[in-house]
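Missing here is one protein chain; the remaining ones are kept as they sit in the complex.
Letters are used for the chains, namely A and B, taken in the order the chains are written, and counting of residues starts over at 1 for each.
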Amino acid sequence: MAQLKKILAGTFAVMMTAAVFAGCGDSSSSKSDTSKSGDSAAAATSEGGEGGGDSVGDYKPAKAERITQTAEGSEDSKNTIKICTWNDEFKSRLRNFYPNYDAEKSGFKINAEGKEEVGETEYLKNGKKIVWVTTANENNAYQNKLDEDLKAQAGSDDKIDMFLIEADYALKYVNGPYVKPVKELGITDDDIKDQYKYTQEVVTDANGDLEGVTWQATPGLFAYRADIAKEVLGTDDPAEVQKSLANWDEFNKTAAKMKEKGYFMLSGYDDSYRTFSNNVSKAWVNANLEVTVDDNLMKWVDQTKEYSEKGYNNGTSLWDDQWKADQGTKGKVFGFFYSTWGINFTLVEQAEDHAGKKDGLYGQYRVCEGPQAYFWGGTWICAADGTDNEEDVKDIMKYMACDKDTLLKITKDTQDYTNNQPAMEELAKDFKSEFLGGQNHIALFVAAAPKIDCSKLGPYDQACNESFQKAFKDYFLGKVSKDEALKNFYTYVKEKHSELKVPS
Amino acid sequence: MAAPIDAVGAKSNSQQILVRRIVCYVVLTLFAILSLFPFVMLIINMTKPSGDIQKGFSLVPGGFLWKNFKTVINNSDWKMLNSLKNSLIISGLTAFLSTYFSALTAYAIHVYDFKLRKPMFTFILMIMMVPTQVSALGFVKLMRSFGLLDSFIPLIVPAIAAPATFFFMKQYMESSLPLDIVEAARIDGSGEFRTFNSLILPILKPAIAVQAIFTFVSSWNNYFIPALLLSDKNKRTLPIVIAIIRSADYAKFDMGAVYMAIGVSIIPVAIVYLILSKFIIRGIALGAVKG
Partner (left out) sequence: MRRKSISYAKWGYIFTAPFFIAFFVFNLIPLVSTMYNSFFENYLVLGTTQVGPNWVGLKNYSDLFAGADLGKFFLNTLILQMLGFIPQIFFSLLFASWFTDLRLKLKTGAYKIIFYMPNVIMAAAMGMLFFTLFSQSGPINSVYQSITGAESPYMFFDHVWTTRGIISLINFLMWYGNTTIMLMAAINGIDPSLYESAQIDGANPTQTFWKITIPLIRPILVYVLITSLIGGLQMFDVPQIVTNGGDALDRSSMTIVMYLNKHLYSKNYGMAGALSVLLFIVAGILSMLIFMLNRDSTATKKKKRKGGKK
């Protein structure tokens, strides 16, 4: 609501689009919470910036007309649940936790190596087949393929029933013509009342309709090395360490201390990116389709440049070999911004000297909330318009994203943090992570998740975020000036989306 | 450059030759090591669990070879063996069509005197350099409109028109296919088509073997176009499956499986190469070219 007020105060021009904001609901409380923990300065400057003339609201595209189905699904299609995805995550969740999945008939088992195996064809208990259309994400192939397939959906007799999306481009599909609102499937407000608000904001369309659901919530924390904390800060207690990281000023001071003792505060350039990009005061693209760079992102640029010059980071990029190595025994990096899955799956793997042996840095990491709330990752399930298996789609969504018992089981079995507030709160009462030296990190997730603000998400985020990080890496490396990096950023975005306007 | 480069012929004393042989072997062995190093890395990484691979490369192998192999082979989403079969069919037929029809075309332009001969030759030369990506979008659109998505036809049949292979054949014929042979065959009463198949093709064996390897490998490793055309999991080729394995799980990439998949996919090519390399040598030994 704070967002809504701000925009309305700023301008009249966006009156017709402002109604779109209804989705942000809970975010006012979260805003004040975050400000308390340090970013009041950021909020103030951006507010000033907006008053100072930059008064065009965010780009919020109208919901596209849906397309009338011209062909009916064939008999085969009516007996096949066709799901488009790019990886194995949801497959695994469905196979393990969807009660109507026919594990026996599908030949599903966990083999001696701990890997999942299925037979030739997979089935639901009602006898329908499941067909996965998997397209690797490389070079945007997944979205390109999905776009083509969805475009052909209306006239096709082989209907897609569900497809999966990610937050960075969710709004492209949510406001696009090819998705069926979940309420049309028969999922009620009551079904989804326990989900985290931000997970709904991500997939709420311009009309305020929810277009997808997710089984997970992915709040982020700061994971740090207890041994380094003890050496440099004199304590490894998460509450005490948090004080040294509570806002960016403290964070920077701590970084300087790390440097003195021969450690890096962060591993690479992009490590802190999400904590900034999730806390912007305006979206990437405004109502005039102009690309604008939020002040908070320039803060990330300045901070990262400073860190690079002073040697507070190790000059890596996300997912590269050194970045991973920095998380292991040989690493000299204090900590990493990681969300739920990152801590439970990725960091564990890097921390151990030998996979699955619980050695190396296993038990040496702790987590605390860090300077700002953010989230990282997440996969949403959408129903494809024209699905000829509505009942099954609804059932899968209800079980996988709304059912408390299922979600609780997912978290207990896989450690993946799930999208059910009461269930997670219940779990947080008494939880110990062996990997985190017995710390109850679920409790921190429970505290962090409601603070996430997704109201500034837009359909162009993927292109903008990727281009911004790429363009400014050259600046951090000293290859280009700040202005050149900015110019490169605009060029990259324009190449990806030629309808956008960039300063020339 | 002058000293070591040498060709068949001149006499030198045996000691000099010995020294040169040693130098040659040392240099060749160095390059052999350089060439094999990627394989060594690949094979070592095939034996390791994903976590160890991500720690950085070391020459010590792990004990995960069999496990990685089973992971890759048993996964029914990936269908590795099936995609191996698909790749074999596509690349095999591509290599066959490409070499056969390029040879046929080159032969026609080399031997026959017809009106469009010159223009055809010039035309092929002109189109030879056009990168495939240039027409990729149009190609995929066209295949969609033909209803040939998820079909092998668009990946195989276009190989009939392979300008680069054609050019190689033409060059080869220029240097080693005298027209007298054709004349002689005609006098013996051999039909044109038979002359080509039974007399000319054997002469072209070395050239065909060389081009077959190149075509096979580039088709085998092609990701760009197949990825745009094939989505049925029973129709995928190896590079598509490898891309899927690489992006299978975003939280922890199973690098052991990725390296294993790459390993599994290069073994058949290596075998095909080994078979054909013998072919080349025999083809040459037959003394195909004598003016």
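Points to keep in mind about this one:
Just so we're on the same page, a contact is a pair of C-beta atoms (placed from the backbone, for glycine too) under 8 Å apart; a residue touches a chain by one contact, two chains touch by 3 or more.
These numbers were taken from a predicted model, which means no experiment stands behind them.
Check B:A108, B:I181 or B:L199 against the missing chain and you find that the one touching it is B:A108. By the touch definition given at the top, subunit B reaches the unshown chain through residues 1-12, 17, 20-21, 24-25, 28, 31-32, 34-36, 38-39, 41-42, 56-58, 101-102, 104-105, 107-109, 111-117, 120, 122, 125-139, 141-142, 154, 157-161, 164, 166-168, 171-172, 174-176, 179, 183, 186, 192, 196, 206-207, 210, 213-214, 217, 220-221, 223-224, 239, 242-243, 258, 262, 265-266, 269-270, 273-274, 277, 280-281, 284, 288-291. Taking the whole complex into account, subunit A touches the unshown chain at residues 61, 64, 139-140, 143-144, 146-147, 150-151, 172, 176-178, 315-316, 320-322, 325, 330, 459-460, 467, 470-471, 473-474, 477, 479-480, 484, 488, 491-492, 494-499.
What we mean here is this: only the chains that are shown with their structure count from here on.
Residues of subunit A that touch subunit B in their complex: 86-89, 91, 107, 111, 113, 115, 117-120, 132-138, 141, 144-145, 148-149, 321, 324-325, 328, 341-342, 344-346, 349-350, 352-356, 377. Interface residues of subunit B, counted against subunit A in their complex, comprise 49-52, 54-56, 67, 70-71, 74-77, 144, 227-228, 231, 233, 240, 243-244, 246-252.
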